[in-house]
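Each remark here refers to the structure printed beneath this line.
Note that this complex is displayed minus one protein chain, with the remaining chains in position.
Lettered A, B and C in written order, each chain numbered from 1.
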Amino acid sequence: MDYVVEMLNIRKEFPGIVANDNITLQVKKGEIHALLGENGAGKSTLMNVLFGLYQPEKGEIRVNEEPVKITDPNVANDLGIGMVHQHFMLVEPFTVTQNIILGSEPTKFGKINLKEAEKKVQELSDRYGLRVDAKAKISDISVGMQQRVEILKTLYRGAEVLIFDEPTAVLTPQEITELMEIMHSLTAEGKSIILITHKLKEIMEISERCTVIRKGKGIDTLNVADTNVTELASLMVGRNVSFKTDKTPAEPKETVLKIQNLKVRDKRKVDMVKGMDLEVRAGEIVGVAGVDGNGQSELVEAITGLQKSESGTIQFNHKDITNLSPRKVTESGVGHIPQDRHKYGLVLDFTIGENMVLQTYYQKPYSKYKTLNYKEIYQKAEGLIDEYDVRTPSVYTKARALSGGNQQKAIIGREIDRSPDLLIAAQPTRGLDVGAIEFIHHRLIEERDKGKAVLLISFELDEILDLSDRIAVMFDGKNVAEVKPEETDENELGLLMAGSTKEKAGDQQ
Amino acid sequence: MGFVDLLQSIIPPALFFSAPLIFTALGGVFSERSGVINIGLEGLMVMGAFVGIVFNLTFADVFGSWTPWVSIIAAAIVSAIFSLIHAVAAVSFRADQVVSGVAINFLALGLGVFLTKQWYDRGQTDMVSQQFFTRDFSLLGDIPIIGEIFFQGIYLTSYLAIVLAFVAWYVLYKTPFGLRLRSVGEHPMAADTNGINVYKMRYVAVILSGALGGLGGSVFALTIALNFSHATIVGQGFMSLAAVIFGKWHPLGAMGAALFFGFAQSLSVISGGVPVLEDVPQVFLLIAPYVLTILALAGFIGRAEAPRANGEPYIKGTR
Amino acid sequence: MNTNRLFNILVPLISVVTGLLAGAFIMLGFGYNPITGYIALWNGALGDVYYFGETIRQVTPYVLTGLAVAFAFRSGLLNIGAEGQVIVGWLAAVWIGTAVEAPMYIHLPLAIIVAALAGAFWGFIPGLLKASRGVHEVIITIMLNYTALYSANAVVRSVLSDNEDKTPDVAATASLASEWFQNMTYFSRMHYGIFIALFAAVIMWFIIERTSLGYELKSVGFNEYASKYAGMSVKRNIILSMVIAGAFAGLAGAMEGLGTFGYMSVQSGFNNLGFDGIAVALLGANTAIGVVLAAFLFGALKVGALNMPTEAGVPTELVDVIIALIIFFVASSYIIRWVILRFKKEEK
Partner (left out) sequence: ACGGSDSEEDAGSDNGSDNESNESDEETPEFTSAMVTDVGGVDDKSFNQSAWEGLKAWGEEHGLEEGEGYDYAQSNNDSDYAPNLNRLVREDYNLVFGIGYKLEDAISEVAGQYSDTNFAIVDSVVEGDNIASITFADHEGSFLAGVAAANKTNTDKVGFVGGTNSDLINKFESGFVAGVHTVNPDIEVDVQYAGAFDAPDDGKLIASNMFNNDFDVIYHASGATGNGVFAQAKDIKNNDPDREVWVIGVDRDQYEEGQIGDHNVTLTSMVKRVDNSVQQVSNMAMDGEFPGGEVLEFGVEDEGVGLADTHEEAYTDDIAQAVDEWKQKIIDGEVEVPQTHEELDEYLDSL
């Protein structure tokens, strides 16, 4: 069989850690090859080696049977290897075309020939059905389109092998479907794809073969047709994992959060929440389903005081908390697991201990007469990292040094520990592996069972369906439908999220 | 004084005062657009002034009336080499760029005066004999009013500065080099994954800023001060830095800001003859450029966004 | 933890040594004897009690401007404006010192406090503009430096004096000058201000490391989004940080106005106390104790330099070059760390 890309016995070390230990990955022409592993297993590292960003200590790379040395991304490009990074590599103030041609610009008398480039980009976009506006600025387009720009970038450079690092983590269900279609059309043209994802279902759905790595070591490569989700999961974590979250029916009590006719603008003064109504009661998890950009972020920011609302009211425990400061909101008993953990959730240069008191540092016992008591702070932190299984060398370690999953566990520990009456969890499991997801889901349900109200915002329909006791669908800044998870399915939700009315969505069923 | 007379006595001096600032500010634009903060512009100007004067004194006999031109080229080259220190610190050694820039300022002045003492045995050099001279532009100068204001008694270097600003704009916004340079300052990792050598781009940008700072310093020395001492360049580099930011990191903006500073400075000196300004205490006119800049920043262009990766060392393989 | 602390001590130390070595090579290169040169430097800085006194006199404002830069740095702000804050502090101190009549226990503290307030106000402006309008503090502080310089000159000339180049001397009741120190150090100008400087360092340490305010300031410096999320007022902290930094620099001005000089004169340019403060803060790793030590080093270098031309024929500017090089090395600590790690590895 012909392999387009072979990575043989690759070893890559970082100071104090072997990220890739003797891993072998062989990709056939025209296949979608999944790469599976826990957080920190070494997937991104392996791909960065293939893309020329890192140099391996040991091992051989072959492209089309020829041994090659990929010393930098230019070489990778020349070899027909393109990468769509987990975190987009796009220059925001530039246009789509400028981003795509960056580094290999067509010129006329030394001047960039933007006209021709735009034409070429548009053609390419049309050919693969990518629906990208060549002249738009990156900062003005949606996440989904940004990703398609990334794909275009690789195609523009004539990539034959495309690497996708967690491409679906940031996408809506509709966008995911579209992406899969795009992937199929790419393989149909003879291109090969390496796909990194934590979503086993996606692997089952789209890929032909799958290589599993664990803690830097290659475990196995399987034909997807011959395996199942359970096997993949246990290979990946090294133990059995349960998927369905066990939970008892909810026993909702009094209303904790009541939002009426809320209107919020975003930072660019565009109306994002346009008359939202929502109720969350004690002892239930309300999931907000919706496509990214329909006002979810602004809704959460308005509740938590990070963004002023234009009109409408937010009542919490029968008190009006509209437009209170974040501190007042927090003090009145709202916990918030923010969507962007690096930006909002943590001060990465503080120690884990310091991060654990981010909202409470000024209160007793952590502070007295405005003077901090570090002994109390670190004692508290010790307790939390134990309880929430945060894997860190110590509480004195900088938060920056932790993996994404462990950072998230730290945040969740901190928020739940304050035992808020309302816990807002925005994308709580984004980019995490199944082990971590399982842990976090359990914790959220536990909170509910303690009689707390939980507001869950997620783009993952699985998560919404799994956890919620009630689902609110958010579309165009409004709560367009409320459904019970047991009375609906992904299909109907997807339609509702795309703006169909409930009746129509029901009809199509 | 009539209005035209007034303009004629304000604008040509404003132009000669602005020219060194424009050169240097363009250097700042290149450097900061690539993501390297350059507080060291002052030092680069000092180095330029020093080299320009020393070269001029040494080779005046060789190059005759071409000496000032050759001198500013020499100054540009030496300052470019000197700026390598900042490049190495900021790009390769991941130094705090602001601090490294401050060090550049100390170093240039220290070295300049130290070497002056070594070579001339005293704290300042002689005056140069081959300085820049103003000239009237024969055709353009004959245009009524405009010709008088803009084309009589003007330094060629002032026009060079303005032309260079347009060249810089073209290079930054119309050429692959410019696109790459800006991408490195906004999102170096994206540039890296596109096969652009981030380090090389930043080195080039800093060296360019050295060359342009050297030009600015030497033009200042060879039009205004005519010798070198510890007090030759006092704050012009910081003014240029202000022009960079005031001009929103855009070459033409920086030029506009530098011209504005020159205009304000010129006005503050000429005020004696201006009816309204005659009675204003001089101190208000002296601080006017600075206060106006503050007000302008506070009022109108507060939203100016620096290149996103400005000041951040790029470390391959992290985000 | 341990290696980190080791680095924090080793990096400045190595930087200083390398800087001095480089200075020695420069002296060699220009035909001076580096040993004679450094002995002259040493003698001029610490050679006897007089020079020691002068060194301490120079260290005093350095500690305070160092703190002014370091404090702002800890909350993510770059205070290039210490220069101007020193000037307004100096002016305010001399103003109170010359215009007010009061017994010493009122007059002196008043002059010092007003100087701190003046500096604080000069820090408040960029703080406010940064917080409310997002204007970069570096450019505002640079502009304010010049505004302070020219305005102070005008005030000295036309308000505090009768069109002269300097103000009258401050009243004895507002003077920091210490006969005791002077007698001890053979008439150096060492004054009581050193106690104020050291006390200020303790204050900075306490605020930054021990108070909830310090926690907030650091948090805002590291990540303003997370700070906002956590309920802190980002704007208030930015302003507060600049105000406190400005107050430190204003105190440095008081040291000059009430201690070293006892008056203020028209200044043709900056006295560099603020810019040197950047170097001090950096070498001191932006910590209070580090600032004190670094201020001592730079003070000794500056004062000792004056003795180099007389005793060894070396131009004083050599010391400026050395200081610049030290700053480079500290700033480039990454490379020093890298080298240390290499050595450590090879040992194993």
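Keep in mind that, in the parts below, a residue touches a chain if its C-beta (ideal position, glycine included) is under 8 Å from a C-beta of that chain, and two chains touch if they have at least 3 such contacts.
What you see is a predicted model; the values in this text were computed from it and never measured.
K.L.:
Using the touch definition from the header, name the shown chains in contact with the chain that isn't displayed.
P.N.:
Counting the whole assembly, the omitted chain is in touch with B, C.
K.L.:
From the list C:152, C:247, C:303 or C:327, which touches the chain that is not on show?
P.N.:
Here the residue in touch with the unshown chain is C:303.
K.L.:
Taking the full complex into account, find the residue in C:32, C:146 or C:261 that is in contact with the omitted chain.
P.N.:
The one listed residue touching the chain not shown is C:261.
K.L.:
Considering the whole complex rather than only what is displayed, give the residues of chain B touching the chain that is not shown.
P.N.:
Output for chain B: 8-9, 12-13, 16-17, 120-124, 126-127, 129, 131, 133-136, 153, 220, 223-227, 229, 231-232, 234, 265-266, 269-270, 272-273, 282, 286.
K.L.:
In the complete complex, which positions of chain C touch the hidden chain?
P.N.:
Residues of chain C in touch with the missing chain: 43, 47-51, 54, 58, 150, 153, 157, 163-166, 169, 186-189, 256, 260-263, 265-269, 271, 303, 306-307, 309-310, 316.
The rule we apply is simple: only the chains that are shown with their structure count from here on.
K.L.:
Going by the touch rule set out above, what shape does the chain contact graph take here: line, ring, star, complete or other?
P.N.:
complete
K.L.:
Most remote chain relative to chain C, going by C-alpha centroids?
P.N.:
Of all the other chains, the one whose centre lies farthest from chain C is A.
K.L.:
Would you mind pulling out the distance in Å between where the CA atoms of chain B average out and where those of chain C do?
P.N.:
Taking the average C-alpha coordinate of chain B and of chain C, the gap between them is 28 Å.
K.L.:
Need the CA-centroid distance for the pair chain A / chain B, whole Å please.
P.N.:
The mean C-alpha positions of chain A and chain B differ by 46 Å.
K.L.:
Counting only Cα atoms for the centres, state how far chain A is from chain C in Å.
P.N.:
It comes to 47 Å between the two C-alpha centres.
K.L.:
Do you know which chain C residues sit against two or more other chains?
P.N.:
none
K.L.:
Among all residues of chain A, which ones touch two or more of the remaining chains?
P.N.:
Expected reply: no residues.
K.L.:
Any idea which chain A residues touch chain C in the complex?
P.N.:
The contact residues of chain A facing chain C are 304, 306, 325-331, 336, 338, 343-350, 354, 358-359, 361-362, 367, 370-372, 396.
K.L.:
For the complex, which residues does chain C have touching chain A?
P.N.:
1, 210-216, 218-219, 222-223, 225-233
K.L.:
What does chain B use to touch chain A in their complex?
P.N.:
174-176, 179-180, 182-183, 186-187, 189-196, 308, 316-317, 319
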